[in-house]
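Take a look at the structure set out below.
The other protein chains are all here in position, but one chain of the complex has been omitted.
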Amino acid sequence: MSDGLSGYNFAYLDEQTKRMIRRALLKAVAIPGYQVPFAGREMPLPYGWGTGGIQVTAAVIAPGDVLKVIDQGADDTTNAVSIRRFFSRTAGVATTTRTADATLIQTRHRIPERPLTEAQIIVYQVPIPEPLRWMEPRESETKKMHALLEYGVMQVKLYEDIAHLGRITTSYDYPVRVNGHYIMSPSPIPRFDNPKMNQMAALQLFGAGREKRIYAVPPYTRVESLDFDDYPFEIQRWDQHCALCGASDSYLDEMVTDDHGGRLFICSDTDYCGERRAAGHRGDTDLPANPAPRTAP
Amino acid sequence: MYVAVKGGEQAIDNAHRLLAEARRGDPAVPELTIEQIAQQLGIAVDRVMTEGSLYDRTLAALAIKQARGDITEAVFLLRAYRTTLPRLAVSEPIDTAVMTVQRRISATFKDVPGGQILGPTFDYSHRLLDFSLAAAATVDAAASPAEPASASAERTDAATATGPTPRVTDILNAEGLIEVETADDTQPVGDITRQPLTFPADRDVRLQSLTRGDEGFLLALGYSSQRGYGKSHPFAGEIRMGTVAVEIIPEELGFAIDIGDIAVTECQMINQFQGSKTQPAQFTRGYGLTFGHCERKAMAMALVDRALRAEALGEDVTAPAQDAEFVLSHCDAVEASGFVEHLKLPHYVDFQSELVTVRTLRQAFSDREIPGVPDV
Partner (left out) sequence: MTADIDALRPGFENPAPDANAVFRTVLTGFSYPGRILALPIAIAAPPRLNATAAAVLLALADLDAPVWLTADVDTAPLRSWLQFHCGCPLTALREEAVFAVANPDAFGAVDGLAEFAPGRAESPETSTTVIVQVADLRADGAVRLSGPGIAAPRSLAAPPLSPAFWAVLRDNHARFPQGIDVILAAPDRMVCLPRTTLTEG
C-alpha cells in the first residue's frame, strides 16, 4: 500500500458505514425492486462514476472474494480499471477478468453473456434509480406512486412510443416489474440484457450513490420487461456477427473503422469473446488486422 | 484499433503523470506553498472549507493546490477525506452573539448597538486592476507590508471590540416585530452526512444542505427570488463575520470545554410577511452561515432559506427557489459535477442500442410501414 491508502479500513469504508449499508442491503433483498434510501458516503471517486456500486461492493466484499469489474461489458475500459484498482488497493482481493472465476462482479451497463451462478453476486452501478423520474421528477410523488402501485404513467409513456413510432423505442434502462409488484430501473443496460435478469441464479444488487438508493433482485425472482399484449417486449438483434469470434448471440459493439462508413461489429463482453476465440471460434476479421470497410445500412 | 478504443491501465498512469506535470507548471517558477495559499487565497480556502464541510485551513489549501485551483475539485477532495474521519464528539451550538467581530454591518438601521464595522471588504473598493500587486510579485516578498490597520479605525463608532454584540434581529425580537425562533431541543438535529435527505425536509437539514451547496447555484437562486421568481422582499438585517468559540461537553466531565475558535460568516435576512388570519403582520427570517469569510454565499443562502420557507408560512410555492426538492437535490456541487462529468465515461453500449433503434425507425419510415395505431 505505497499509494497512501494504508490508513484506511478493509475495503475503504469504516465498519459503521458498512453496517448501515448492509442493513439497507438486507431490506432491499427482502423487498425486491424497492429502492431503499441509504446514507451514501462521499467516495474518493466522483458521483456518477460508480460510487453506489462501489459502496455496495465495499460493504459486501470479503477477503476471499474474486472481483471482476466491467464497464460496457469490458474489463479494460478505463473506469473499470480504476475501480478494480481501488479494490485491489483497499481490500487486497484477487481480481479476474474471467466471468466464470468471479464471485463478485461490479458492472456498469451490461450483464455478462455467460449465465451467472448461485456462487456469484452481481452489483450494478445505477445513475438514476427511479424508473418514474422522467414522468415525475419529484421524489415525494414517486414514493407515493410506488406505494400505491400507480404505474399508469409508465404504460402511457410506452404506449405513446407505439402511437407515434410504431414500437417501443426505449432501448436501454428499459423498465421491469419485479416479482409482480414494484417497477424498477434495471440500470442503463441495453434491453438485450433484460431477459437475463429474470429467474437469475445469482443475487443482483443495485447501488445509486448520488441518489443514495440501494435495491435488489433476489435470485430466482420473476423480472418482466413491461410491454403490451399486441406489442410484446423484444430485444435488439443484429444482422452481423462478431468480427472476432463469430458469435451471433451476443450484444455487439459497433466500431467505426475509417471515415468512409467502415464498420466493425464485435462482442461487447470481452471475456465472452475471448473465451470463444480461445475455443477456436473465429469471425471474419483477424485481430488486429484492418477490417474491410462496410457500408452502413 | 481494438486496443485503442478499450483504453487501459497504461493510459491512466500516463494521464496521472501528465496531470502532475500540468499541476506543477514551469519548474523554473517557485512552487506554491500551502501556507501561501492559506494566507493569500484565504477566501478560496474559506469556500472550500464551507462546501467541503470541514474546518481545516491547511487541508483546504492543500486541496486547492492539488486541484490546480479548481474549487469544486478541491471541495470534492476535502469531502472525500472528511467522510473517513471518526466522529469524536458533537459540539455545542456556537453562539454568534458573543462573536469576536471582524466585520458587522446592518442595512436596516443606520446605527446599531455594537456599531457598524466594515472590516476587510471589497465593497467600497474600485475594481481597478492594481498593477502594483503584479509588480510586487517580482520584488522580494520580505518587503514589509503596510502598517496593519487598527481595529478601531475600521469602526464607525466608539464601541469596543470585545464583549457581546447583540444581533439586530434580537433587537427586533424584543419588540415582537419579527418571528420568534426557538431551538426545539426535543427533536434530534438531522445530519445529512448520516441520513439520506428525504422530502419533505425540515429546516435543519435544509440549512445543512444549503451551507454545503454550491455558491454559484445559490447565488443564482437567491437572485431569481429578488427578481420576482418567488415572493421576496429582503433586507440585509445583519451580516457579521468573526471568530467564535467551539465547545464540547465530554461525557466524563459533564461541562463544556473550549476546543478552539473558528471563523464564520452569518447573515440574517429580514423579510416581509403580510400576516394571516391567525397571525399579525410580522417580519420573517432567512438565515445563512458559512465557515470563514464567504459573505456572498451567506447572503444567497439566507435568501434561499427564506424562499424555501414559503410552504411552511402558507405562501404560494411557484418559483424554483421555493421548491425544496428542486433546490436541495441540485445544490451540491460534488454531486452535480460528478453526474454532469460522468457523461465523459463510455456509453457506447447504450449508444449502440439507440443506433439500432434509430436505424430501425428510419428503415420503417422509408418503407412507409408505420404500423397502424390510431392517432389519439
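All chains are identified by letter, namely A and B, in their written order; residue positions are counted from 1 within each chain.
As a convention for this text, a contact is a pair of C-beta atoms (placed from the backbone, for glycine too) under 8 Å apart; a residue touches a chain by one contact, two chains touch by 3 or more.
Just so we're clear, the structure is a prediction, and the values are computed from it rather than from any experiment.
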Of A:Y47, A:Y124 or A:Y182, which sits in contact with the chain we cannot see?
A:Y182
Sole contact to the chain not displayed, among A:A100, A:A147, A:A163 or A:V256:
A:A147
Pick out which of A:I31, A:V66, A:M135 or A:I235 touches the chain that's been left out of the picture.
A:I31
Just checking the interface: what residues of chain A touch the absent partner chain?
9-10, 15-16, 18-20, 22-32, 34, 36-37, 59-63, 118, 143-144, 146-148, 179, 181-182, 201, 203, 218-222
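Everything that follows uses one rule, which is that only the chains that are shown with their structure count from here on.
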Centroid from C-alpha atoms only, then distance chain A to chain B, rounded to Å. What do you get?
35
In their shared complex, chain A is touched by residues of chain B numbered 1-3, 5-9, 11-12, 76, 79-80, 82-84, 86, 193-200, 325, 329, 334-335, 337-342, 345-350, 352-357, 359-361, 363-364, 369-371, 373-376
Chain B touches which residues of chain A in the complex?
8, 12, 14, 37-44, 46-49, 51, 71-74, 76-79, 81-82, 85, 108-110, 127, 138-140, 162-163, 165-167, 169, 171-173, 188-192, 210, 212, 236, 238, 244, 251-255, 257, 264, 266, 268, 270, 287-288, 290-291, 297
